[in-house]
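Please read through the structure below; I'll follow up with questions.
Shown here: the complex without one of its protein chains, the others still in place.
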Amino acid sequence: MARYSAFEIFKQALSGHKNWASAWRDPVPKEKYDVIIIGGGGHGLATAYYLAKEHGIRNVAVLEKGWLGGGNTGRNTTIVRSNYMIEGNTGFYEHSMKLWENLSQELNYNVMFSQRGQYNTFHNPGQMDVARRRANTLRLNGIEAELITAKEMQARVPGLDYSANARFPILGAMYQRRAGTARHDAVAWGYARGADQLGVDIIQNCEVEEFIRDKDRIIGVRTNRGEMRAAKIGMAVAGHSSHVAAKAGLRLPIESHVLQAFVSEPLKPIFDTVISFGAAHFYISQSDKGGLVMGGDIDGYNSYAQKGGMPTMEHVFAAGVSFLPYLSRLKVLRQWGGIMDMSMDGSPIICKSPIDGFYINAGWCYGGFKATPASGWCFAHTIAKDEPHEFNEKFRLDRFSRGYPIDERGAGPTPNAH
Amino acid sequence: MLRIDCPFCGLRDETEFVYGGDASRKRPDLQETSQDVWNDHVFLRDNPKGPHLEYWFHQHGCRSWLKVQRDVATHEITDVRFADKEKGQG
Partner (left out) sequence: MSPKPQKFRTGGGRIDRLKPLRFKFDGHELYGYEGDTLASALLANGQHLVGRSFKYHRPRGIYTAGVDEPNALVGLGTKDQVTPNVQATSQELYTGLTAVSQNRWPSLKLDALSVNSLFSRFLSAGFYYKTFMWPAGAWEFYEKFIRRAAGIGKGTHLPDPDSYEHVHKHTDLLVIGSGPAGLTAALTAAEAGKQVILVEQDFELGGSLLNRPLTVGNISGEDWLKRRLSELEVFKNVTVLTRTTAFGFYEQNLVGCVEKVQDHLSIPNLHVPRQRLYHIRAQKVVLATGALERPFLFGNNDLPGIMLSSAAETYLHRFGVLTGHRPIFYTNQDAAYDFAFALKTGGTEVAAIVDPRRDIPSALFQKTRALGIPLYPGSRIVRAEGYQRVRKVLLQPVKSGRDGKGIWRDCDSVLHSAGWNPVVHLQSQRGIKPVFDPGLNSYLPGAGITADHGCAGSLAGYEETDAVVSQARKVAKYLIGQIKTAPRNYKKPVHDTPPVVSDNSPKSGKTFVDLQHDVTTADIAQAQLEGFKSVEHVKRYTTQGMASDQGKLGNVNTLELLANLKGEDQALLGTTTFRPPFTPLTIGAIAGRSVGAELSPTRLSPFHECHRRAGAEFITAGDWIRSWYYPKGGEDVIAAYIRETGAVRKSVGMVDVSSLGKIDIQGPDAAEFLNRVYINGWKALPIGKARYGLMLRDDGMVMDDGTTWRLGENHFFMTTTTTGAAAVMRHMEYLLQVDWPELKVNLTSVTDEWGGMAIAGPSSRKVLESSFQGIDFSTEAVPHMGFLEFESDGLPVRICRLSFSGELAYEVYTRAGYAELLWDQLMEGGKPHDMILYGSEALGALRIEKGHVAGPELDGRTTADDLGLGRMQSSKKAYVGNILKEREGLIAETREQLVGLMPVEGAVALKAGFILFEGDGSEPKGHGLGHVTSVTFSPALGRHIALGLLSEGRAREGTLIRAVSPVDDMSVDVKVCSPHFYDPEGERMHA
């Protein structure tokens, strides 16, 4: 199919847009693949893409029980940053950032990656100390980051409550210039189109009902669209990881929780960056369409319902209005929820499972969207080589039993606290 | 908004409670020395999509730990009782 370009649009426009090719095929499932990826979200599609592109493994199927990108890929607040402090996370997320920076060109699909910068505010001296540690860690790992004062921030971001007697006064922020946002759906579509072009079969409306085993090994899946076999089967179904893993007989260090997000009515540019507030968790950016995209903490109890409740919504906006008092007169258009794999240390899992032939990509907590490129990249590597890449070697399933948690918040095995 | 029918206080909003997670787990005996047993207990969850037995603490009420039977796909609550069986019987 044709590359996307201004010329291509021009050409198609002249023929009334009647000749666009489908962005991906709708193939009939084959009986045998080299690799099957369960989950047609950003992570699964990226995995298939990198398997084909980086490792030459093209006989790959991506099985999606609904529609592409219908899970958390399309239900997040689109923030991309690489400001993780704990070893294991830092390098991984920076690798992701680097992939983001070239993603539109790589995929020939504009994912609208907008590096408009991101502030993590701090509100007391203790938080400032952590911010310094974080910024220093990033800098020493070759990732730009700066600490800025409230005064500097005030000059750049208007409309926040900068008063010293605020309930949680803004003392300053850690700023990452390269952070920003991307168009969430486009990431799934871009990877899908890219993978399809490399020969990957993307099979929608295909739900895995059970795994086919040969003794201790998993050798295939039984789906509502028939049986398929593959030497290697990877799972990238964050939100529902426990559910799918249970079919393979695995229990995971994961609870599923709902994280709400909100979008406002469309507005002319009013907020030009990304801020995550360090007190009473609230984060915000403005989409290119003009909607303010906002979020806060998870609802706090296990949930597979893709919707949230009022208490969390009220809490999110109490924080929002306190930090940005002008939000008060604006209106929320839509409230939705995504199901998070909340892991026992707040960090993800990308590794071979204890079952031969079965690979796990799970536990993304809040961090899944920004991780999409690196998650697929590392998962592909792990599947292709049967060993982790340096970037994901710490994301092991057995890190809990062995005592190597990657705990950014220090909250321990309390999933809803991460 | 969930409402939980606390056996001591009555029907109350979820905002009065703190969530405590899977209540089908049983703490190993204090004298248990196997790391595997403790690892299972502390880190692993069934995390089912459907009926879920879970703990809630009535933080802003009677401070009872409760066992709540809730469907995590629909939020329907079908049973609430004290975690401590003997509680409320004296």
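Read from first to last, the chains carry the letters A and B; within each, the first residue is number 1.
In this section, contacts are C-beta pairs under 8 Å (C-beta built on N, C-alpha and C of every residue); 3 or more make two chains touch, one makes a residue touch a chain.
In this text, all values refer to a predicted model and were calculated from it rather than measured experimentally.
The undisplayed chain touches these shown chains across the complete complex, A, B. Shown as candidates are A:Ile37, A:Met97, A:Ala135 or A:Met153; the residue that touches the absent chain is A:Ala135. Within the set A:His123, A:Lys352 or A:Lys370, the residue that contacts the chain not displayed is A:His123. By the touch rule set out above, chain B reaches the unshown chain at residues 1-3, 18, 20, 23, 27, 30-35, 38-39, 41-43, 55, 57, 59, 63-65, 74-77, 82-87. Of the residues in chain A, those that touch the hidden partner chain are 4-6, 8-10, 12-14, 16-18, 20-24, 26, 66-70, 74, 87, 90, 101-102, 104-105, 108-116, 123-126, 128-137, 139-142, 145-147, 158-159, 161, 166-169, 183, 185-186, 189-190, 204, 264-270, 279-280, 286, 288-290, 305-307, 309-310, 313-315, 317-322, 325-336, 399, 401-405, 407, 409-413.
Please note the rule applied: only the chains that are shown with their structure count from here on.
Chain centres here are Cα averages; for chain A and chain B they lie 30 Å apart. By the touch criterion stated above, chain B contacts chain A in their complex at residues 1-2, 13-15, 19, 21-22, 35-36, 39-40, 42-49, 52, 54, 56, 72-75.
Those residues of chain A that touch chain B in the complex are listed here as 240, 242-243, 246, 251-256, 300-305, 309-311, 344, 400-401, 413-416.
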